[in-house]
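Every protein chain of the complex appears in place save one, which is left out.
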Amino acid sequence: MFKHELGDGVELRILETRHSGEFLKFVDENRAFLGRWLRWGDEIKTPEEAGAFLRRGIERYVEDGLPWVGIWLEGEMVGGVLFFPVEPRTLATEVGYWLGERAVGRGLVTRAVSAMLDYAFGALGLHRVALQAEVGNEKSIAVARRLGFTEEGIRRAAGVNKGRYVDMAAFSLLAEEWALIRERFVRHAPPDDSSNPTAR
Amino acid sequence: MFKHELGDGVELRILETRHSGEFLKFVDENRAFLGRWLRWGDEIKTPEEAGAFLRRGIERYVEDGLPWVGIWLEGEMVGGVLFFPVEPRTLATEVGYWLGERAVGRGLVTRAVSAMLDYAFGALGLHRVALQAEVGNEKSIAVARRLGFTEEGIRRAAGVNKGRYVDMAAFSLLAEEWALIRERFVRHAPPDDSSNPTAR
Amino acid sequence: MFKHELGDGVELRILETRHSGEFLKFVDENRAFLGRWLRWGDEIKTPEEAGAFLRRGIERYVEDGLPWVGIWLEGEMVGGVLFFPVEPRTLATEVGYWLGERAVGRGLVTRAVSAMLDYAFGALGLHRVALQAEVGNEKSIAVARRLGFTEEGIRRAAGVNKGRYVDMAAFSLLAEEWALIRERFVRHAPPDDSSNPTAR
Amino acid sequence: MFKHELGDGVELRILETRHSGEFLKFVDENRAFLGRWLRWGDEIKTPEEAGAFLRRGIERYVEDGLPWVGIWLEGEMVGGVLFFPVEPRTLATEVGYWLGERAVGRGLVTRAVSAMLDYAFGALGLHRVALQAEVGNEKSIAVARRLGFTEEGIRRAAGVNKGRYVDMAAFSLLAEEWALIRERFVRHAPPDDSSNPTAR
Amino acid sequence: MFKHELGDGVELRILETRHSGEFLKFVDENRAFLGRWLRWGDEIKTPEEAGAFLRRGIERYVEDGLPWVGIWLEGEMVGGVLFFPVEPRTLATEVGYWLGERAVGRGLVTRAVSAMLDYAFGALGLHRVALQAEVGNEKSIAVARRLGFTEEGIRRAAGVNKGRYVDMAAFSLLAEEWALIRERFVRHAPPDDSSNPTAR
Partner (left out) sequence: MFKHELGDGVELRILETRHSGEFLKFVDENRAFLGRWLRWGDEIKTPEEAGAFLRRGIERYVEDGLPWVGIWLEGEMVGGVLFFPVEPRTLATEVGYWLGERAVGRGLVTRAVSAMLDYAFGALGLHRVALQAEVGNEKSIAVARRLGFTEEGIRRAAGVNKGRYVDMAAFSLLAEEWALIRERFVRHAPPDDSSNPTAR
């Protein structure tokens, strides 16, 4: 019911546990496609596992005010954006995202993540958003670059993929950087509602 | 960020703990007006109390998928709709609502509650929604009648108001009843997304 | 060991988890008889399920001071009385009861419930006791009437029986009403011990 | 409401948190008298502390089936019997007791403890009940002897009284011993209801 | 990594969950030998059970500062010393120990326990350490005597061994006693580091 419309039939909706069936269907259809880079492509195989994953997201919404969202294209779930826990001392978090095979090539992830970034930096007052992509995952790295993230280095063996250690490219975007470029992504975006957390 | 637009500058937004300040301001301005019938008009006097109230709502969203929502009119919080815990065996819940003095007379509560009822009976598959109003609270009872609720009787001494026991008028609305009348309230409403819980 | 004697070989005893075996035997012998109206006639089939049910009762005793009790007739468990959680703001609770087939026709439930009501309104200072019976369950409704409960209406689809929604007749009894009629039920009843809770 | 009658106006009642006021009054009146030997004579000075003490007792009832009980003489609380947690592997527990100044000399503690022992060894199937008394507390030691307990030795510095370490005389009574002597204490006592735990 | 060296290739190490494999191997090799007197000789048969046992020990270290330790002889685990929870009011605890068959006859238990006693009475400021041995377990009783413990009596049926109740010989050692004899056991032992708890 609650949604954030991105136009052209694209909507973000908060992921809830009742989406388990729809989410599992999405994972099943994209398992090979997602699994190349995404760990949980292999891990979510039952409605219970899908529900447990989604529940972690909705619990984050309660704790941090920052939900995990699905991307719906013309009524079909095609991808999503998630966040790691907010570190309250530094007002920092980390973003992740995924997209199904059929929806690639339309800039959906860029639009979805930029909308969420605008909310995180704006209404929620966060100061830093990190992003990690496995070295070699060019599509994911391209998203980071397109959104103005700065590469900070390679975190060696900081991930595991198919049982092997992999290096992760680390990126970050700061609130003041986003303020300068947000208009490229979120045109006529009036400030939603705001709160003013400050670093503790 | 996430909202359900009702048109004419009216929006429903999920109530989050970051709305504490805005919510406390609303309660402060409407304390006398709300307090005639609403218990928590007297109970919420600090940001902590406002935050605790809102946190109870967002926790319900995690548990039942049914959030507490605020009504925003032209960017200002003017009222809200809450739900009691869903009883999983009977797929039943109870709804409550409130509206600030300046926003009365526009049918906002009817529109807000009907939107939430449509979600509860539709996407969430609930079967029964109860509603209680203190005997004598004619405005609240009028909302129940307008929305098609059936009066089920008077629950004697089932409430406490200003330290005195008060009788509560009990109403209910069932899924099959809502299906017949929903078009009056939610015109071109395509089915959102659905799940199919059944009574346990 | 601890009991409340009702005379004629009838005793109330607090239900404890050690009664699991005796309780399961009672349920087994009365499954068809109880099951017509009582949900848990179908749900309690193992000692563990019997123990879990009884544990919920004894935990209520700790929280509210109002135990679930069994009715013993000449040393045999033949029925019981339970309470739902006490609502501390309104000092209200709801009572339930059951009786095995062989013990019907002696007024045991009326005597057992009236003893518990006298305790709830007296020593515990409660203000309202509700009671619900499925529409059509004439025996249960007769008990409510005999004990002076007032019918408050029909709660539609407020119960589930054998997988179907059923309507529930709602009754209540208030402390001041009980004070006027208690002598009919609890003759030479000296005040036990008392505490004086007041509505919060 | 629930009681175990010992005759001559003496009753045992399960101690509940609602007895806080009555219990605090008892402690206040007997503080000097009890405090010579009883640690909590000094520790319970407010209704909250009295309630916390009683709550520990009622929680034991839920866990072990063995409640803490008060001794009522002609409607007045004059003493009590408590138990430490039951050790499930050895089916052992430890008993304690107290009596107010005005009620001494009537054998009330002996009668109360023997009734509880009969319940613990009988209905609950326990195998060993320990009892400790500070060396020098002749009245308490006399109770242990009178009830057939066997002294097992002196546990050195096993207690603290008024900030000083004190030695404790240790006693025990076993189920088979009780079976031989119970008739002296609990005359025409038909077996209550029974469960059959065995040592794990 | 962290150890307390006793000389002659003997070391005490804090038992951690990662020692599960080594500990299970020790128990397997000494099951018959240990099982005569030690309950858990029969109970620990899988890595999970070994890990759960060791975890209880390491949790005690966090709570009381008194770890469970293994005895290593030339790099092989050959025995251990454990403690029951510290009773904060009396600053009392109880010690237990075990030794594998191949390591008997070297005084290892005496050396290990005396080192731990010196730590418990010294750095931790405890006041009383109890010790129980099944009647007939002469080797264990000899250790108690050699370490200066005083026998306090026989606790009847206070243990269960192979499903039968057994009597336990009870011993204790007090801080002031240890102060007089510690030099016999822990020669040039400079005070480690100290804290000064006092009886509460």
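A few notes on this one:
In this document, chain identifiers A, B, C, D and E correspond to the written order of the chains, with residue numbering beginning at 1 in each.
Definition applied: contacts are C-beta pairs under 8 Å (C-beta built on N, C-alpha and C of every residue); 3 or more make two chains touch, one makes a residue touch a chain.
These figures come from a predicted structure and were not determined experimentally.
In the full complex, the chain left out of view touches A, E. One of E:92, E:109 or E:124 touches the chain omitted from the figure, and that residue is E:124. Within the full complex, the residue among A:63, A:152 or A:183 touching the omitted chain is A:152.
Where chain E meets the missing chain, the touching residues are 1-4, 12-14, 16-19, 21-22, 55, 58-59, 61-62, 65, 67, 72, 75, 115, 119, 123-124, 192-193, 195.
Take chain A: the residues that touch the chain left off the picture are 89-90, 92, 127-128, 130, 150-160, 163, 165, 170, 172, 174, 199-200.
The rule is short, and it goes like this: only the chains that are shown with their structure count from here on.
Path length between chain A and chain E in the chain contact graph, taken as the least number of steps between touching chains: 4.
Of all residue numbers seen at the chain B-chain C contact, over half occur in both copies; the interface is built from largely matching residues. For the copy pair chain C and chain D, the superposing rotation over Cα atoms measures out at 180 degrees to the nearest 5. Centres computed as Cα averages put chain A at a distance of 31 Å from chain B. Remark: chain C and chain E have CA centroids separated by 53 Å (rounded to whole angstrom).
The touch graph of the protein chains shown is a line. Under the contact rule defined at the top, the touching pairs of chains are A-B, B-C, C-D, D-E.
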